[in-house]
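What follows is a structure written as structure tokens; I'll ask about it next.
The complex appears here minus one protein chain, its other protein chains still in place.
Right after this comes chain A.
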């Protein structure tokens, strides 16, 4: 495993999915540390708080689409306002159970999203991405 895949940030409003995905990542050891955020706001808050602290910043973000108040696409609108120093080092993959054609196309069109992963998260697919 590459040494720069240290921290992953999971953003999801669904506690059960957070639990499942965190467990799955810890079993597969794809990342050393997991930052769990229960909302897009919480994630943005974390990123701005630790903007200058490389040790605390994630190297990868797994982002849910449907979340109350701020959804995944709205998060991305805010995410792109961070410095490229941060965003370049931290690619985003969306993770959703959506079958909606519109969601898929919007995710593909977003420059910050490297892939739309379908739930349930497959360790193999995740490994291929990082």
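As a convention for this text, a contact is a pair of C-beta atoms (placed from the backbone, for glycine too) under 8 Å apart; a residue touches a chain by one contact, two chains touch by 3 or more; residues count from 1.
The criterion applied here is as follows: contacts and distances are computed from a predicted model.
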Legend entry - Among "histidine kinase", "Ribose ABC transporter membrane protein", "Putative ABC transport system permease protein" or "STAS domain-containing protein", the UniProt name of the subunit that does not appear here: "histidine kinase"
Legend entry - Hidden-chain contact residue, picked from the options A:24, A:51, A:86 or A:130: A:24
Inset, instruction - Would you write out the residues of chain A that touch the absent chain, in ascending order? - result: 14, 16-17, 20-21, 23-24, 27-28, 66, 97-101, 119-123
